[in-house]
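What follows is one structure encoded as structure tokens, with my remarks underneath.
Note that this complex is displayed minus one protein chain, with the remaining chains in position.
Each chain carries a letter (A, B, C, D, E and F) given by its place in the written order, and its residues are counted from 1.
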Amino acid sequence: MNSVILRVGTRYLAGLLLVFSFYMMLRGHNEPGGGFIGGLTGATGFVLYAIACGTEDARAALRVLPQTIAIWGLGIALFAGVFAAAFGDALFTGQWLFIGATDDDKGLPLSTVLFFDIGVYLVVFGSILTLVFAMEEEV
Amino acid sequence: MNTFGLNIILAIAWVAFTGSVSLTGLITGFAIGYGALWLIQPLIGTSTYFSRVTAWIKLIIMFHYELILSSLEVAMDVLTPRHRARPAVIEMPLDVKTDTGILLVTNLISLTPGTLSLDVSEDRKTLLVHAMFADDHEAILHKLKNGMERWVIEAVEGAT
Amino acid sequence: MSWYLATPIVIPFVTAVLAFLLRRTHWGRWISVSGSTILLIASITLMSVVQRDGVIAAQMGGWPAPFGITLVADLLSAVMVLITAIVAVAVSIYAIADVDEGMERLGYHALFNMLIAGVVGAFITGDLFNLYVWFEVMLIASFGLLVLGGRPEQIDGGVKYVALNLVSTILFLTGIGLLYGMTGTLNLADLASAVDGADPRLLTVVAVLFMIAFGVKAAVFPLFFWLPASYHTPAFAVSAVFAGLLTKVGVYALLRMFTLIFDHDTAFTHTILLWVAALTMVVGVLGAAAQSDMRKILSFHIVSQIGYMILGLALLTPLALVGAVFYLVHHIVVKANLFLIAGVAKRIAGDTDLARIGGLYKSAPVLAILFVIPAFSLAGFPPLSGFWAKFLLVKAALEVEGWIVAGIALAVGLLTIYSMTKIWAQAFWEPHPEGVDPELSSLSGRDRAALLLPIAGLAVLTVIIGVMPEPFVRFAEESAAQLLDPSAYIAAVLGDPA
Amino acid sequence: MTEIIAGCLIILGGVFAVIGGLGLLRMPDVLIRMHASTKIGTLSCGLILAGCAVVFAEPDIIIRVIAIVLFILLTAPIGAHMMGRSVLSTGVALWQNEDIAQDRVEDALLREHDTPEEK
Amino acid sequence: MEFLFAITIGVLVSSAVYLMLSNNLLRFIFGLVLISNAANLTIFVSGRMTDGAPPLIPEGADAPLGDVANALPQALVLTAIVIGFGLFAFAIVLVFRAWTTLGSLTPDDMRLAEPDEVQK
Amino acid sequence: MAGGFPTDVRGNGAIGIVPVLFSAALFVYFASLVPTIAAGDILRASVPWVASLGIDFAFLVDGLSLTFALLISGIGTLVLLYSNTYLAGHPQYARFALFLTAFMVSMLGLVLADDLILLFVFWELTTLTSYMLIGFSHEAEKSRRNALQALFVTGAGGLAFLAGLILLAAATGTTSISGLIAMEEDIRQHAMYLPILILLLAGTFTKSAQVPFHFWLPNAMAAPTPVSAFLHSATMVKAGVYVMARLHPAMSGTDVWLWTLTIFGAVTAVFSSLLALRQTDLKQALAYTTLMALGTLTLFLGQESGYAMTAFGTFLIVHSLYKAALFLVVGCIDLSTGTRETDQLGGLGRLMPVTAFSAALAAFSMAGFPPFLGFIGKELKYAGALAVASEPLLVAGAVLLSNALMLAVAGVVAFRPFWRSSVPAGQSPREAPWQMWAGPLVLACLGALFGIYPDLLQVALINPTVVSLTGEIGEAKELQLWAGFNIPLILSVATFVLGLLIYAGHVRLRARLGSVLGGLPNLDTGWDRFLDGLKGFAKWQTRIVQNGKLSSYLFGTFLTIAAGILLTLVYTGMPTIAVDLSDVEWKHTSIAFLTIAGSLLVLATNSRIAAIAALGVVGIGIAMIFIVFSAPDVAITQLLVETLVVVLVAVVMLRLPALPRAEFRLGHAVLSLAVGAAVTLTVVSVVSNPLDLRLTEYFETTSWPEAYGRNIVNVILVDFRALDTFGEIAVVVIAALSAYALLRTTRKRGRE
Partner (left out) sequence: MSGFLELSLEIGFMCVVASVVLAFMRMIKGPSLQDRVVALDFMTVAIVAFCGLAAVRYRTSAFLDVALVLALVGFLATVALARFAERNIVRNRKDGTDD
């Protein structure tokens, strides 16, 4: 798309969307958001990029093959699920670690659930880009 | 704009101190950081940063004023039975250079009275503007260049 | 407990991920083979555990049923997983010779293993919505595998396959919504008792809705159109695994739902099923009689034989369910094998259209023997697995004085003989129209091994089931008993009320 | 008191929204309609969100509101620009105010070919 | 209230079915989108509808205060939406391929997999 | 097979010899059992097979089964010996020997089985192996057709037979043959007796080629001659007879049994011997005489009397001996002269003396001249016929006529080719190698031997057979050449006279018969018509059901859905519906209408953009529903997905053609409305009942304390129902990979 305005706008928006998508994913456990929403938002950033600057640039910006990202995401989510079994629990049992937890404050929670959500994010992100890039290139 | 970067770092530091990871924390951190930097200005040497910020604030205010104005103007035309609009497409030469500048100019023009920026020529020299009330092209052009574009250039490119 | 049930799902996914990451190397296929072998071991373990301890269940995430998702395996689930693993091993070996590098680069092995994961998941989940999810995994993977290679007829078949399966999927989803809206639960075992509180009239309606949704998956009359439209188009390894497993997941779902949950008005629901079964058998077998392409004939026979399994469910007597289960197992082995053989025939004789090939009996006697076993097993000749399957169902039908269905079942068996002998006569006996002698030696040593090993293995299994049916029949009896009296199943999931 | 302000903002926003809709419906050609939708739409949205901010009066919310408005201010014109240029390049018929002197507008536009509108 | 949206679902389904029956793949896709929406809505409606109380637990509370909307159907719908999107994505690509490979969007003209007897 | 005998008479080496030795060993083994059985013992052996179905791997050796076993293994040995030369050097001889031996074993299993299901297993195995043998010269269209015909007819009978067996087992509660023979009364009294009998006879009549199911047997002569000798004279076709004999004690003695067997048997005997006379091909002629023999055997099994039983046992053996011999002889003639046409053959007597001798012996036995066993057999036949309870004359007449015809045929087949004067030119026939004349000679001589010393047979086999048929030894009648002046003797004389007359005039008679019988309906051509009809019907049905048109597939599917739900509602009656609109706000209504309007616009428009925009509206409307009804996460997802949907469609449409103008289809409209109505009705009635919220309550109370999440929906997604979510992201990945693969593969192809 040979539009200066769009290209420039995209430069800001894409980054904005990406940052914003992380934000949405991380807060997901307590407020609206989560892996899907994050992944979808992040993906739209690069979709916009692809529309504005073409898929070559978008792929270059992404560096990694989107389908690889997706598969890794699946792997991470799977690991997060199986990880629990290492503690003798059932699969997909959340394992929590509260950094700096005090009696009144849970501190900074770190959990397999979060990992799982990250996996979800990557899957959605990677899959949508796989699809959109391929289609952009075909059309 | 390394001063700006410094300011950001200060904001983050503030967040770290207070431990409240929220936009509020970040903003307050930024504000306090800005104040701090302004105080220690002599140490970090003169920078356009501070004037730039004032320019930004001015731009934002002006812009909102324009936005309301434009909306009212269009609203009038919408509500009145006969159209007063005299649409025309005007080519406006661009002085602003940077991408950000161009983006801002076009966007702001789109959001201000009677004009809608359609396209920027490939050479980034001219901007196609659709004017709703194009009785006098020159007037419109003059208004745009001394209004929006100047403010933007001041804010973005720091020229005075 | 948790591991026994989880590994059969986890393994294919791990395999898929690895196979995809290494898709550009030649490792993919070996990962796929070893993955399915490990799956086989896992499923054997699962089976032995189930046989030892009875129905076992695991609560995912450690959340008690019915709140979390439960994985549960009774004998039926266990045997379905086992047979799936067997087919997976066979097909992944076959694929070494059948799937070209282009397809591998595009992630054939990943898709294949995801398909297996979906099938396994569907067999061992104890949660209705989770069942839907696994159906989707299976379905979308099958979409990909079906069109992989992108030949025009694949696209054409794919369009019909996708269109019709999407309809059934959405119907399934709607049904889940409605059933939840009536009972407030999704756990199958919990539903079994929860439905008693629901308005029976409404329940019957929802039951019919599920019947249709699963009916499409199981390819029963009048919902089977997608199957003969597409199964003859993809790679042979793919169509073999489709033929073996996909429709059977639908049958499994019907078996499960209509013994565990929708047993409140069998006079209505199972009478419908009886009609469906009869019509499916007949229409399918006649469809096969009209075809002249090996894979098309076999595809229509899938339909017709689904009818037999539904018949078992419809009669709902212990013996009938025994027959259904036995038929299910036998059919998967035999049908997958026949598609694999069709692939070899195509490789050495050049086509699957019976008019364009021949001479296999003369110049490829090994293949001939390997074909005769599953083909005549399919036709119900003793002492092969198919005979016992047919025998049990006919016996069951006669015992409840279902003269007509019994007659239909037998007549359809005769027409099955007709189709199988048609293939035999035109592909094996008849000389090749171009006078060539198709020989297995025309294949490279590796290909020959990769193609014939699985075929031989499945053939041996067919013979074993046929010659030593007792353990299988007894097994089928036990699983049928579990189906007819789900109290053990429910207890395993929800914990003993006592 | 704040609620009064908020209420007014909200009502005002609503009124502008309707005007925007009317403009979209009433204005004679695409570009002019875009004037309506872009500007008034943005404004009404901004007003309502402002009202929202006033009601909550929590910094967290206010910042979120500001972010929303900024996002819209950033995206809406870009979208408008895309539409505008597609209008130009496809040469959709543009409305001429009859009592206007035929100036470059014509050359600018009637250079574009006759109008392929949808049937 | 559910009644109102049951009607909506009905209309969505009807239009979807009509579109899917129209012998054109692009319309089929449109129908698909509609009917998936209808299915999602069905789950949502079946879980009953609560006005204006999202299933969120406020800070400091251990459980939602007062009646909040039924969270489970929401989770199911969310899952269903994403799955539906996956299916849709494949479907649209398939339609695209059907056009580029078979040169038609009219499924009834696609007879390569099942040619007429006369053609054979 | 024309062009004289194979030069390499050594045969096929080990592949040729081993089967011969194997079957010989079997024969010896069974022969060694003769004294035991003759002493009146019955041998049983049984191991459980399918215990849970009560099916045993059980065997039974008594007079009847031993007689068959000896015939099978004995003739089998000779036939295998014969074939080894007959097919010397044939590339597929190994398969031939394999199938023939396999057949022999199955046949033995069939006659020795003491379990109904086991018996059926072997029954089907004989069908299968014979299919392979009939189609042995598989490159000829004719053999393939006839093999299929035989398989289909006997297979069809077999399925009925199976049903009969299942019912019989159900009626008696056992599958053990010896077991159910003990309960003959219960069986005859049983309500299911008639259906059982009909089903069983359907099996046996087809297998034993009784008119009108006879047509497959002459066609089965497409098989190599040894096969015909073995299967279609001595053994397989007698399987049906065997089963009838085996069940005779249990099921005979009713009028149905009597009349069915008598009539079918008599008709078959007469009709087929007329047909036999009509044939000019030696093999065909023999085939029809086989039918005649089968008819006669069936006829006797209809009866109860000791005479009939003795006659059955004797004629069974007689026929097997001479018929096998004659087939083998014909094989020799065929190989040595290259033809089987009677009119082209003659004067072979001097050229092939041994063959001629065996042929003569066999023929005399067949014609029933003294002192051959055939004579005794015939005498007994008459005796048996006269002993028939009702209508003895009719039966006797039938037997007389058929015997006379048989005599004539014997002349035509075994006399004329050798002793007729003229020798057709262009052939140098010579004597067959010993491997090929040994068989016929032995068999024929046995015929003579038993004729002269009948009591050998009497003691060894006949009596035990009669015992297993009737139960008591006393029933067995004397086998003797000279029984004094009695009606049988007179009938015999009449037979000779009539037979010789027919033989004398058989050429003219043949023409006459041709014109008469030619008029009769020919089931063989009927078979072709049947197959064509089947194919035609199948094609017709498939054209309707599977017509390759997606639109009709979808129509069928949706029709099923609508009909399924609505008809069920009709059946169950309308569930309770409570429409509560009290809490509906105008907001809800307007959102609903917006959504509806959007979907209607998609329906109405012919513009793709309008359609997509309208889809967007629907999406927005539904998002608004999610917002108003407090599902923010869902709303966000919905909007994001909606956006992506629009983007994808917009991208794809860059290549797709415009929408065709939508023309209104009433049928579609009605169906769509029906489906919509069905769904609405169901949803409404579902929500009319209260919902059990215990799951939700659990989630609400545990979400924060146990899963540390405040957004319950998200907690459900990533914790309570994480497995769903995992499967779901798997779906997303697979969808992407599949779509990617689809896009790429085709592109690659496009380039190729």
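Just so it is clear, a contact is a pair of C-beta atoms (placed from the backbone, for glycine too) under 8 Å apart; a residue touches a chain by one contact, two chains touch by 3 or more.
This is a predicted model, so every value here is computed, not measured.
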Partners of the unshown chain among those that are drawn: A, D, E, F
Contact residue for the chain not shown (choose from F:Asn547, F:Thr643 or F:Thr701): F:Thr643
From F:Val617, F:Val679, F:Leu695 or F:Val718, residue that would touch the chain that is not displayed: F:Val617
Full-complex contact with the absent chain, from F:Gly109, F:Pro218 or F:Gly598: F:Gly598
Per the touch definition above, residue among E:Pro54, E:Pro73, E:Gly86 or E:Pro107 touching the missing chain: E:Pro54
Interface with the undisplayed chain - residues on subunit D: 3-4, 6-8, 10-11, 13-15, 17-18, 20-22, 24-25, 30, 33-34, 37, 41-42, 44-45, 48-49, 51-52, 55-56, 60-61, 64-65, 67-68, 71-72, 75-76, 78-80, 82-83, 85-87, 89-92, 116-119
Sites on subunit E contacted by the missing partner chain, in the whole complex: 52-54, 56
Positions on subunit A contacted by the hidden chain, ascending: 1, 6, 13, 16-17, 20, 24, 31-33, 37, 41, 44, 47-48, 51-52
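Keep this in mind: only the chains that are shown with their structure count from here on.
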Longest centre-to-centre distance from subunit A, chain (CA-based): F
Most remote chain, CA-based centroid, reference being subunit E: F
Distance between chain centroids, defined by C-alpha means - subunit E, subunit F (Å): 49
Euclidean distance of C-alpha centroids - subunit C vs subunit D, Å: 57
Junction residues of subunit A, two or more chains touched: 3, 5, 9, 12, 31-32, 36, 67, 71, 74, 78, 91-92, 94, 124, 127, 131, 135, 138
Where subunit C touches two or more other chains, by residue: 13, 20, 60-61, 107, 110, 129, 133, 136, 140, 143-144, 147, 150, 155, 159-160, 163, 167, 174, 178, 181, 228-229
Residue numbers on subunit C that touch subunit F, as the complex places them: 13, 20, 60-61, 63, 66-69, 102-103, 106-107, 110-111, 114, 117-118, 121, 125, 129-130, 133-134, 136-137, 140-141, 143-145, 147-151, 155, 159-160, 163-164, 167-168, 171, 174, 178, 181-186, 194, 197-202, 204-206, 208-209, 211-212, 215-216, 222-223, 225-226, 228-229, 268, 283, 286-291, 361-362, 365, 376, 381-383, 387-388, 391-392, 394-395, 398-399, 406-407, 410-411, 413-415, 417-418, 421, 425, 428-431, 469-470, 473-474, 477
Subunit E to subunit C touching residues, read off their complex: 20, 25, 28, 32, 35-36, 38-40, 42-48, 72-73, 76, 79-80, 83, 86-87, 90-91, 94-95, 97-98, 101-102, 107, 110-114
Interface residues, subunit F side, partner subunit E - complex: 539, 543, 546-551, 554-555, 558, 579-581, 583-585, 588-589, 592, 595-596, 599-600, 602-603, 608, 611, 615, 618-619, 622, 625-626, 628-634, 637-638, 641, 644-645, 648-649, 652-653, 655-657, 659-660, 662, 665, 668-669, 671-673, 675-677, 679-680, 683-684, 686-687, 691, 693, 695-696, 699-701, 703-705, 710-713, 716-717, 720-721, 724-725, 728-729, 731-732, 734-736, 738-739, 742-743, 746, 750
